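As structure tokens, the structure follows; a few thoughts come after it.
In this view, the complex is presented without one of its protein chains, the others remaining in place.
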Amino acid sequence: GLSAAPVDAQEIRAVMHSGIRVLDPVITTAHITRNHGYMIYDTLLGMDENLKPQPQMASWEVSDDGLTYTFTLRDGLKWHDGAPVTAKDVVASLKRWGQKDGGAQMMFKSVDSLEATDDKTAVLKLKEPFNYVLELMAKPSGLPTFIMPERVANTPAGETITDYTGSGPFKFVEAEYEPGVKAVYEKNEDYVPRDEPPSWTSGGKVVNVDKVTWVTMPDVQTAVNAVNGGEIDYLEQVPFDLLPILQSNPELTVEVVSPLGYQTMGRLNWLNPPFDNVKIRQAAMLALGQQPILAALVGNPEYMDECGSMYGCGTPFATDAGDEMIMDGPQPEKAKALLDEAGYDGTPILLMQPTDVAALTAQPVVAAQQLREAGFTVDMQPMDWQTLVTRRASQAPVSEGGWNMFFTNWIIPEVWSPINNPMLNGGGKEAAWFGWPDDPKLDELRTEFAQATDEAEQKRIAAEIQKHAYEVVNYIPVGEYKIPSAISTKLTDMVKMPVPVFWNVKKAE
Amino acid sequence: MLAYIIRRILASIPVMIVVALFVFLLLRLTPGDPAAIIAGDMATPAQLEQIRQNLGLNEPLVTQFITWSGQLLSGDFGRSLISKTPVLTLIHQRLEPTLSLAIVTMLFTLLLSIPMGVVAAWRHGTLTDSAIMAISVLGFSIPVFVTGYILIQIFAIDMRVFPIQGFRSIFDGFWPFFERIVLPALTLATIYIALIARMTRAAMLDVLGEDYIRTARAKGLSERIVLFRHALRNAAVPILTVVGTGFALMISGVVVTESVFNLPGLGRLTVDAILARDYPVIQALILLTSGIYVVINLLIDISYAFMDPRIRY
Amino acid sequence: MTGQETNDRKGDVLVVENLVVETGGRRPAPILNGVSLRVAPGETVCLVGESGSGKSVTSLATMGLLPKGALAVSSGRILVEGEDVVSASPSRLRQLRATRMSMIFQEPMTALNPVLTIERQLEEVLSAHSQMSGAERRSRIRDILSLVRLPDVERMCRSYPHQLSGGQRQRVMIAMALVLEPKLLIADEPTTALDVTTQKEILKLVADIQKRLGTSVLFITHDMGVVADIADRVYVMRHGNIVEDGPIGDILKDPKRDYTRNLLTAVPALHPREARARISNEVVLSTTELGMTYGASSLFRKRAGTVAAKDVNLTLTRGRTLGVVGESGSGKSTVARCVMRLIDPTEGSIRLRNQEIAGLSRRALRPARKRIQMIFQDPNRSLNPRLTVGDSITEGPINYGASPDAARTRAKELLELVGLPADAIDRHPHQFSGGQRQRIAIARALAMEPDVLVADEAVSALDVSVQAQVLDLLDDIQARLGVALLFITHDLRVAAQICDDVVVMQHGRIVEYGPTAEVLGHPREAYTRELIEAAPGRHWDFPNFRPLPTPSGGPVDGATL
Partner (left out) sequence: MADETTTAATGPGAKPVVRRNLLPRIDLASLKFAPTLAAIILGLIVLAAVFAPLIAPYDPIKMDPMARLGAASFAHPFGTDGYGRDVLSRTLYGAQTSLIVGLGAAFVAVLVGLPLGLLSGFFRVLDAVLMRVMDGLMAIPAILLAIAIVALVGSSLWTVLVAITIPEIPRVVRLVRSVVLSAREEPYVEAAIAVGSSLPKIMWRHLTPNTIAPLIVQATYVCASAILTEAILSFLGAGIGTETPSWGNIMSEGRLYFQLKPGLIFWPGLFLSLCILSINILGDTARDVMDPKLGKKRKA
């Protein structure tokens, strides 16, 4: 704009999907903290656009028995304070990661030892075969393997780190950090990128700008106005309904950066009536239909997809096994019949509606109507996300602060395999994710999947898991959507992937 | 007067302690788990438990309260549970935008509302009166965000005279500061202009019929002096009250305006902290606000005595 | 009767012709029915007449200050130096005020701005209408304040109106009107709250200015003594009409109208009456060493207090009247307010019927309240402007158990007794004249049927005939119910006629105390003598329409006879 902030030409001002408040990428799975991690840390391995692990900080070798992994650090790796990165740092970081990441926890059950043999080499020995070591270390979501200095990595896993020294392509400017307002990253001049071209999180991370500032804008309308007026360069998530405002602006590109979007889903509580009855759970699934929910949430057909695959559509394990219950919906008549059969007594469904998270407000509202049309009694309770998060952890009966149903969203990489997918755990009250399905059969299938080595076999088991999960109504996927970003035309060569990163991108004067 | 001030401030100390205790309990009674916000969606109960342990949230309430008050007494407000930033730093970062907004808003408000109210009372019952009152009523019945968006659309997007959002410190120069604070201050001022103009009018109407106004006119004083010196001064007490309480309210932050104009102020900090159950931050903020209220109310009370010599405490 | 003179006296400073003023609203009622009067340059014209006859309205109309919406000029002309005020633009009116004409309002308490200091209120007149420098203004203010005989000028300057006595406020008003030395001065009962010595000084001051600048004065008063002393010509008003007018000599010696004659015969004699027989020795009220010091320190500054009363010992017995006379600002109202326990005395004791009340709490005092009542010096502000007259009067009796209906019936009776129509009960205080309000205040106090009645300048705003009527009423009640009266007044004639005993106060202390005949007839103290000598109209025997041989020899200064 005419009188817009005198933006430093080499500064990218970005509005991310949320403000960054937790700065420890290991203690939290929050995406914004992960993105922050990619700015200032380097990962041990990277993942390319074909979802294949690639060397990043280290290259690896696997012994023939598949039980020993040797990681060798490449040259030129230095912490932001100038000290060299050593294998000890790597070992400490992986151990902390291992306490937190779901997949890594599973992996560490099979780990015999993890040691630094010299400054550059770390060796991981397994007790038994585990086929996902490299994938886990390369995966861009959940908790990636951000490598921190040993002194930082020694922070107990339940405690937040306060030392933000990394070895990544950007340095965190702590003095300018204002939680809830902005976070500033400056180019790490000492970073030595790999030589390969960038592909997802692998390859060379060449930084072409001096500074990246993440601005927190609590009002989306303002953010849209700001990007439209040129006051910011990048808006990670444009609200669908406001797209028309930006699409006509020639100085902006509005496009979906990540090829994989979000899965939105509903979860039922297996502990409380009426959803302790599988028939009533099935009735609920029949009552719901993806299209109206997506319509209310997204509205724009270009960015929404009905999808019955619990692993997300377009992913290696995607399948339509057992999905007709939801894909043919809403089917209120069938649901009613099933309810009658199950003897549903009109127990109200306590449906939690978060009101302060825009991406989660619409689903319960539409679902409530669909459930009511099928004969359910629904008590939809609005609440803030924090209250919801606390309440969903309650295993108590509804009358004592428990619940029956809520909705949430996942990015596809979080659900794309039976191992990652947090919901596909039948461990009941102790181990399963909120809703606590007690489903030994599911756990058996999952173990079977982890041990399968053949790709076709894996796909088969994955399909079987999904079919089973649909039958017992583990959870209800209600569709997929992708969120477009608005990018100033001054920015070129942005890496397109599920994680928004600021290497490689160039900003025109 | 000094004795009075000291007495007032001393009297506030027990109140602040009670407020602190009340807020402390209120927060712990409110569901919400800072550990859950830190850990994110996929955390297992064990992991949450571990974080809670670390944050000291598992201690008995009494212990937590004692720890916190102990820290307070040694001048330590603690750190944010979420971002680990010292609470004082957080507040310090947010104070300037809030103060700036409050002061500029009040300036706009006072400059416009008092004359509006005075003229409306003076022209009581005429079209001018009705027009001024209708405009000001609109001021407080239009949602702030609507006023904000409209001003942004007109002045920032269509006319491009001011930036759309953001804040610059006044120490970066007056114009960069002013061009960003104008629209939010105007937005907020619409509410206060409405309230204070109406309050001024009501108070003035009560005064304008008094005999001393007749005396002032008999003295051949200009209407301006009659209205602003004689009438307004007598009408000042309720006006000062709403100015004072309004200002106090703004100092504690006004979320919507701050959000719409992306001002990093205390209002946003408060709401963020509340939504994240960031206990130390909320507690400190409320202590701070109640302290500010004590001071502002003290100033208002002193100004009463200044405006109306008959008032004694 | 005045119409004939129209047009033959060009050059008059003020000409009012056939002025008709009506109330606003949909059914206008006339207040003035065609009043005509004129004031020549340098002339002093007195406007006398019944309370509520429209004197104040006439003067307000002249200043263009009729309450908007409530009263309005419906026909007639008002010319000030030939310029029509009725049709003048607001800005022109503003110019005329203060420079050509200025006014002293009847009720100084409400006429002064409560939140501005006296100095400020005077200063702005000067800064609005003169080119004086700040220092000049300051010294001018101090001059004029001492000219109106205000003591302790520095304290007056920084005081707020509520910190002054009634008479002091009145003098401030006078100073305000005189400071610019206007061509036409309209004085609406400017000396009602002044003791006679001060009054004399003030009248002299006005006469000086008149002599020096040829100022014309339209002087509204009830005090026939003052009229006799200062007037060149007199207009007599009644019911919104001028009933008689003429040079002072003619009016006093040979009044044509019955009303005027009645007015003059009602003027009480200065000679004290004999004390009445005691009906009882029961002491109903006594004070010992009563003292009151006002704390002058504000929130902003600390200052030594004002000693308003010191060592005041009074005894009031059943059925008697104790008069309190004395200098304005000598602490009379302060003593009254202490006795009422409206303020807490700083020292001494007050006994009401053997009950010590100086230290009682508000709650404990409540039963005692019924027995002692007060008529406030400033009736205007002591009546809640938002309540109807009836509500104000019945409030007390209802507090002590009277049924609302009974109280209301009684209130109507009382209103009639004090000479107001019973329908006044549903009107609001601002719709009355000063004297009418004073009568409402009297009715309110009487409604309580107290044992002790403290009357602070209770009849000062009443014309002599109404005054006589009210005094008779008091006398009657006293005789019937044995009410003891503490009667504060400046009017020595009144004091002489109704008091059994008299206290003379000066500088917060009692200087003389004894039976009326003693004190007023044979004063011992110099101050008392001074007072008596300063009484206006001493040389005139009003009821007999002839002059008196002056005891001190020679006519009093300022008299125009």
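Should a chain be cited, it is by its letter among A, B and C, assigned in written order, with residues numbered from 1 in that chain.
The working rule: a residue touches a chain if its C-beta (ideal position, glycine included) is under 8 Å from a C-beta of that chain, and two chains touch if they have at least 3 such contacts.
Bear in mind that the values here come from a model prediction, so they are computed numbers and not experimental data.
Enquirer: Taking the complete complex into account, tell me which visible chains touch the one left out.
Expert: A, B, C
Enquirer: Looking beyond the chains shown, say which of A:84, A:299 or A:314 touches the absent one.
Expert: A:299
Enquirer: For the chain that's not shown, point to the residue among C:100, C:142, C:427 or C:529 touching it.
Expert: From the options C:100, C:142, C:427 or C:529, the contact with the absent chain belongs to C:427.
Enquirer: Based on the whole complex, identify which of B:5, B:57, B:110 or B:202 touches the chain you can't see.
Expert: Touching the chain that is not displayed is residue B:202.
Enquirer: Provide the residue numbers of subunit B that touch the chain removed from this figure.
Expert: Per the touch rule, subunit B residues meeting the hidden chain are 7-8, 11-12, 14-16, 18-19, 22-23, 26-27, 29-32, 124-125, 130, 133-134, 137-138, 140-146, 149, 153, 191, 194-195, 198-199, 202-203, 205-206, 209, 237-238, 240-242, 244-245, 248, 252, 255-256, 270-271, 274-275, 282, 286, 289-290, 292-294, 297, 300, 304, 308, 310-311, 313.
Enquirer: Where does subunit C touch the missing chain, residue by residue?
Expert: Against the missing chain, subunit C presents residues 23-31, 33, 50-54, 67-70, 109, 162, 238-240, 337, 340, 342, 362, 366, 369-370, 373-374, 376, 378, 381-387, 391-392, 395-396, 399-400, 419-421, 423-424, 426-428, 430-431, 436, 444, 448, 465-466, 469.
Enquirer: Pick out the residues on subunit A that sit against the missing chain.
Expert: 220-221, 239, 241-242, 244-245, 291-293, 295-296, 299, 353-356, 358, 361-362, 365-366, 368-369, 380-385, 387
Methods note: only the chains that are shown with their structure count from here on.
Enquirer: Please classify the inter-chain touch graph. Allowed labels: line, ring, star, complete, other.
Expert: line
Enquirer: Could you tell me which pair, B-C or A-B, is linked by more C-beta pairs in contact?
Expert: Most contacts of the two pairs: A-B.
Enquirer: Quick one: which chain's Cα centre is the longest way from subunit B's?
Expert: Measuring from the centre of subunit B, the most distant chain centre belongs to C.
Enquirer: Where the centre of all protein Cα atoms falls, which chain's Cα centre is nearest to that point?
Expert: B
Enquirer: Could you grab the centroid distance between subunit A and subunit C? Build each centroid from C-alpha atoms only and quote it in angstrom.
Expert: Computed from C-alpha means, the inter-chain centre distance equals 89 Å.
Enquirer: Can you check how far apart subunit A and subunit B are, centre to centre, with Cα atoms defining each centre and the answer in Å?
Expert: Chain centroid spacing, subunit A to subunit B, equals 39 Å.
Enquirer: At which residue positions does subunit A touch at least two other chains?
Expert: Residues of subunit A never touch two or more of the other chains.
Enquirer: Taking the complex as given, what residues does subunit A use to touch subunit B?
Expert: So the residues of subunit A in touch with subunit B come to 1-5, 19, 21-23, 27-30, 33, 100, 102, 142, 156-160, 162, 177-182, 215, 217-219, 221-222, 225-226, 228-229, 231, 356, 384-387, 389-391, 393, 401, 408, 410, 414, 422, 431, 433.
Enquirer: Under the touch definition given earlier, write down the residues of subunit C that touch subunit B in their complex.
Expert: These residues of subunit C touch subunit B: 60, 63, 65, 67, 90, 94-99, 102-103, 105, 107, 110-116, 124-125, 128-129, 160, 162, 173, 176, 298-300, 380, 430.
Enquirer: Which bits of subunit B are touching subunit C when the two form their complex?
Expert: My answer: residues 1, 4, 209-212, 214-223, 225, 229-230, 233-234, 236, 302, 305-310, 312-313.
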